[in-house]
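The other protein chains are all here in position, but one chain of the complex has been omitted.
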Amino acid sequence: MFSYIVRRLTVAVPTILILIAISFVLMWSAPGNPFMGEKAPPPEVLANLEAKYGLDQPYWKQMLDYMTNVVFHFDFGPSFKYKDRTVNDIIAQGFPVTLTYGFWSFVVAVVFGIGLGIIAAIRHNTWLDYLAVGFAIGSQSIPNYVMAPILVLIFTLWLGWLPGGGWEGGTWDHLIMPVIALSTSYFASIARITRSSMLEVLNSGFIRTARAKGLPSGRVIFGHALKPALLPVLSYLGPAFVGMITGSVIIDQYFSTGGIGQFFVNSAFNRDYSVMMGITILVGSLTIIFNLLVDILYAWIDPKIRY
Amino acid sequence: MYPDKAKMESLVEATELAEVRGRSLWSDARARFIRNKAAVGGLIILILILAFSLFGQVFQAWSNEAIDWKLVGRVTQIGGPSFENGHYFGADDLGRDLYARVVQGTGISIMVGVVGSLVAVIVGTLYGATAGYFGGRLDNIMMRTVDVLMSIPFMFVLILMLVIWGRSITMLFVGIGLISWLDMARIVRGQTLSIKNKEFVETAVAIGVRPFTIILRHIVPNLLGIVVVYATLLIPGLIMAESFISFLGLGVQEPMTSLGALIQGGSKQMLYGAWWQIAFPLFFFLATLFAFTFVGDGLRDALDPKDR
Partner (left out) sequence: MKLKSTLLATSAALLVVTGGMAYADAHATHPVTGEALASDQTFTYQDIDESPSIDPGMVEDVSGSAVARNLFEGLMNQDADGNLIPGVATDFEVSEDKLTYTFHLRDNAKWSNGEPVTAGDFVYAWRRVTDPVTASPYAWFMEITGISGVGPIMAGEAAPDTLGVEAPDDLTLVVHLDQPLPYFAQTVTHATMFPVPQAAIEAHGAEWTRPENIIGNGAYVLTEHVPQERMVMVRSETYWNNAATIIDTVERLIINDETQAFTRWQAGELDLVGVPTGQYLSLKEQYPDEIYSNPRLCTYYYAFNMREDAPEWLQDVRVRQALSLGFDRNVITEGILQAGQIPAYTFTPPTTAGFTVPEVEAAAMTQEERVAKAQALLAEAGYGADNPLTVDILYNTSEGHKSIAIAISQMWKENLGVEATIENMEWGTFLETRGSGQFEIARAGWCGDYNEASTFLDLYSSGSGYNDSGYVNAEVDALLAEAKTSPEAQALYTQVETIAAADAPIMPIYFYTSVGARTAALKGWPDNNVENNWYARDLYLVAE
């Protein structure tokens, strides 16, 4: 187990190096200058800007300096666009926001998804099952950017219950709509996975044995069937996590939450290279860590797996 | 939205068993598929949607790019669905025929899904089969590479590529396909490991058939079951990925459109009364996703008799 973790972590290093390399290649090959506005700055100003951000250095040196700063100082440099912020400032501000609504969406998706999946599996082939499956695929398929304006229309304009956006430190009323919009598609996926693996487990020999012994069905389901049925759900959590970070692009745009997604999209459109690299590397690293955690959890729950 | 790993693994085991039992796998599967009402329903819807996207333009009164000048500026008031002026689905915010645009957009969305899925399946299959067949150090390096690539947030990289190099439909197809070949490579590799010890492969090796010929002639055809299921289940995910890219304004170039782009446009108008601009594209979007999902699930269940 320990050597497995070490091996997985050693994969992290080349991954991050590759991410940095991809970002740099994209940056160098990009047409257009990051400091170009509608009115192009004079050459002298341009030269000073390039010097300030180290773009006048040879390629290998730019990359080496960047890697040194990231790895040894955890410093992603200054933002190209936001003059009074460093990339670290932007991440420090936006990331906790994304993480907060991401976490709650995750909790909601897992709790409701598993619940709905179990109900559908127990009531297999009844109207309840069909309703659950249809509801799951439907809500999974409706894009977030259709859901978000509808939520605001209902809860803000018609009912007047919730503020239509903003964050203000993350009070609960600012959290509800982002969490609903973000969690639906994952909640639906989790429900479908839970349902099919639950069905499989319920049909397996040991559950039949348990039933034959006359155990009450509640105990059969929660005592015996649930744990093995949840293993596939566990392996879905990694991709779900990454999906939620990506989904924050839409959440931030509609709910003005000031999370990392908006910064990423803006930085890409504005050629704010340092910000977009910083965020890409951050998300990549988190993906590695999260996948590792899920795998460890998996091994811990499923005794069949040996590393 | 991507196919779930456990089900695919179970399918892998099932097809391995089928190998032993011989050809009856496919006819058994067909019988099981036909018995599955949801799957057959999905297939019928899918065929209808495909027919709509291929032949729908026969009925259109307007081209997908012509503007109906009578409607410009008053689309919300008078641009709704109407048979009289030939706009069966109404007009978009610029006064272009929504029916023609939905026909064309459905085609593009399905194509992005299918082509993207093909890219993923071809790359994944060849990669996985190569790694599995040669084994040893090459296998090790190739699979470690997959591990590394799995941790790269590809959607972010794709956004960067589309922003920086400009959008193009090729980039979209390839980019979306490349996001999803990694799981396929893993599954195929595992499968190849077991196939390569089979008699017919060993015979081929003994008579001196070149390794790549063996992979293409003997290994890949035996992976067909999983490949088909995986590809079908991948399509809805890719169509959704395209709609996300369209949301960012990085999708296909005008005057072409996709369902994602139409929905995005419609979502801006729906609060102001032009309900048809969201309703029709969203209906076809959902119907397509439902159909592919049911067909994919049906195929998987049909090929994996252990379940149910």
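Note that the chains take the letters A and B in the order they are written out, and that residue 1 is the start of every chain.
The working rule: a contact is a pair of C-beta atoms (placed from the backbone, for glycine too) under 8 Å apart; a residue touches a chain by one contact, two chains touch by 3 or more.
Bear in mind the structure is a predicted one, so any value in this text is a computation, not a measurement.
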| item | value |
| --- | --- |
| Full-complex contact with the absent chain, from A:Ile22, A:Ile90, A:Ile193 or A:Met244 | A:Ile90 |
| Of A:Val13, A:Met36, A:Val107 or A:Ile301, the residue in touch with the unshown chain | A:Met36 |
| Identified contact with the non-displayed chain, of B:Val163, B:Val201, B:Val220 or B:Leu299 | B:Val163 |
| Touch with the omitted chain, as defined above, among A:Leu19, A:Val87, A:Ala148 or A:Val179 | A:Ala148 |
| Absent chain, residues of chain B that touch it | 65-67, 69, 72-73, 76-77, 93-96, 163-164, 166, 249, 253-255, 267-268, 271-273 |
| Residues belonging to chain A that touch the chain removed from view | 30-42, 44-45, 47-49, 52, 78, 81-85, 90, 93-94, 148-149, 152-153, 156-157, 160, 163-168, 252-258, 262-263, 266, 269-271 |
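We adopt the following convention: only the chains that are shown with their structure count from here on.
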| item | value |
| --- | --- |
| Chain B-facing residues of chain A, complex | 8, 11-12, 14-15, 18-19, 22-23, 26, 29-31, 137-138, 140-143, 145-146, 149, 153, 185, 189, 193, 196-197, 199-200, 203, 231-232, 235-236, 239, 242, 245-246, 249-250, 264-265, 268-269, 276, 279-280, 283-284, 287-288, 291 |
| Chain A contact footprint on chain B (complex, rising order) | 1-2, 4-7, 10, 144, 147-153, 155-157, 159-161, 163-165, 236, 240, 243-244, 247-248, 260, 263-264, 267, 270-271, 278, 282, 285-286, 289-290, 293, 307-308 |
